[in-house]
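For this view, one protein chain was removed and the others were kept in their places.
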Amino acid sequence: MRDGRGTVKRKAGLRLWLSGGWLAIVALLTLLAGWISPHDPLAQDLFAARLPPFWVDGAEPGFLLGTDSLGRDVLSRIIYGGRIALTVAVIAGLATAVIGSVLGLIAGYYRGWADAVISRLVDIWMAFPPVLFAILLIAVLGTGLWSIVIAIIVIDWTRFCRVVRAEAMNQSQMDYVSSAVVAGHVRAAILWREIGPNVLPTIVALLTLEMGIAVIVEAILSFVNLSISTDAPTWGGMIAEGRISIHQAWWVLVCPLIVLFLTVLAFSQFGEGLKDRFDPVLR
Amino acid sequence: MGSGTPMFRVRGLELSLPDFANKPPLGRAPMVDILKGLDFDIEAGSVLGIVGGSGSGKSTLGRTLIRLLEPTAGSIAFEGRDIGHLDEATLRPLRRRLQMIFQDPMSSLNPRRRVGAIIADPLRIHGLDRINARVDEALDHVGLPGSFRARYPHELSGGQRQRVGIARAIAMRPDFILADEIVSGLDVSSQAQVLNLLENLVRELGLTVAFISHDLSVIRRLCSQVLVLNRGTIVEYAPVERIFDAPEAQYTRELLDAIPLPDPDQPGW
Partner (left out) sequence: MTPFLQIENLSAVIRGTSDRLLRSVSLEVNSGEVCGLVGESGAGKSMIGKAVLGILPAAVEIAEGQVQLDDEDLLAMPQADRRRLIGAKAALIPQDPLTALNPSRRIGPQITDRLIDILGWTRRDAANRAAELLDEVHIDNPQRVLASYPHELSGGMRQRVLIASAFAANPKLVIADEPTTALDVTVQKQILRLIREMQERHGTAMLFVTHDLGVVSKVCQRLTVLFAGKVIEQADVADFYAGPRHGYSKALLAATPKFTEPFTSLMPVDRAVITAVTAEIEAADGAWHHG
């Protein structure tokens, strides 16, 4: 099916470029926030409150996406909020991926008592309702960036563990694993060289999905005011504030919402695209 | 090889596996007996055919011989030494000498590695020298050009993949090769090529081979002894001419009669 493969490849390419491009823009803006952002995200100016975005009449040049009810620049706050969102996404995503995948690989490949212990732990863990669990954890740890990261890791490592375990079990059945045994590989080498690379695309896809989830979780926690200190700009916090003034200044709610939506979507699409790219058959 | 000692001497070989399909909600899964006490020898330099239907235990037997599986009872003496219960570390030096060619070349070749790496990798583990030369030599033996080193398995045809599988096995210069249904996934044209190739390699390299097949018709030209397996027991174990010309067991006769020859007037149909 030559053309079939061609179609898949083209789609994967476009998807990868669009989602990757968006993520690159967001990452760049947030990294260079100090130089790029037009205003101090915390500077209030009540005389410039509720200015509309540039395409609406009455807009003020210099406030591209308008201002909120305290006169703070929406664009600058989105950029600085992105900093927190991406930090949480990257650190929490990577940490969950590493912890969950290592445990999943061990359980799925070595089986035996290691699998019994890890799987029971996962079962018990997943019986807790995640949102309640998160709020409880924050209550114990106190608010702050690191509390959110830790909460996400503690709750979501099971997601990786289960999928990676199943995939590793699946790959262990393949004849090329038997042939590696025949070749005389030690078990750790088989895990690393034969099973690892074949589970990696799954891990990558899950990782980007997890980053998207981390962004959402951060937004939810800031929305209910359990995130960073209240005045620091976060997307969830902006959405919560914008909700109050939706009738007077809809852009305060809508702008961060769109950015949040696009970012989460980009993460999951980026993962799918990467997964196809990793596949030598589709490449 | 000392005279009198066969390469493999198998006695009372039994293997049971847990049957998870019939596991009660509480407690352990019941055990099913896959191999029920097998006795046979494989002489050095011979080709043993292992034949049987699905569920006969022929693949399990093969994998137990080269210790991918551990037997439940009985002994497998390789050159006089019982390897039935050796641990993985003790087995490792023996691995080079006991190789396997798999039924499905697609799933036995790691899809993410190139042909060159697939063949070279086992050589490297066993610390062999002249790895590049050995890979070229092995590809040459199976009639593939050296340029195939850079290809991925999915870029090859079924017959070519199976040649890569054979190249990987013989590159190690093993003493024994287990060939598990190696032509059943191939078209007749490449089937004949792979069989011819294996026959030549056996002669040239002095290999000892166990050739597993569900198809008696491909066994005749390759094998010297045939072991017919049904439900985990040996129903007949005899030289190849005897199996074809004067089969003793009812099951062997059924297997022979069931082969559809390319002849509209075959008796018994």
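Going in written order, the chains are labelled A and B, and every chain counts its residues from 1.
By our rule, a residue touches a chain if its C-beta (ideal position, glycine included) is under 8 Å from a C-beta of that chain, and two chains touch if they have at least 3 such contacts.
Nothing here was measured: the structure is a model prediction, and the numbers come from that model.
Enquirer: Which of these touches the unseen chain: B:156, B:212 or B:255?
Expert: If we include the chain that is not displayed, B:255 is the one touching it.
Enquirer: Which is it among B:100, B:125 or B:218 that touches the chain not included here?
Expert: B:218
Enquirer: Looking at the whole complex, which of B:4, B:127 or B:264 touches the chain that is not displayed?
Expert: Of all options in B:4, B:127 or B:264, contact with the hidden chain holds for B:264.
Enquirer: For the chain not shown, which residue from B:82, B:204 or B:241 touches it across the whole complex?
Expert: Of these options, the touching residue for the absent chain is B:241.
Enquirer: Under the stated touch rule, tell me which residues of subunit B contact the chain that is not displayed.
Expert: Subunit B touches the missing chain through residues 53-54, 158, 187-193, 195-196, 214-221, 241, 244, 254-264, 266, 269.
Here is the rule we use: only the chains that are shown with their structure count from here on.
Enquirer: When the centre of a chain is set as the mean of its C-alpha atoms, what distance in Å lies between subunit A and subunit B?
Expert: Distance between chain centres: 48 Å.
Enquirer: Could you please specify the touching residues of subunit B with respect to subunit A in the complex?
Expert: Spelled out, the residues of subunit B in touch with subunit A are 63, 66, 68, 88, 92-93, 95-96, 98-100, 102-104, 107-113, 121-122, 125-126, 152, 154, 168, 172.
Enquirer: Which residues of subunit A touch subunit B once you look at their complex with the stated criterion?
Expert: Within the complex, subunit A contacts subunit B at residues 174-176, 178-179, 181-187, 189, 193-194, 197-198, 280-281.
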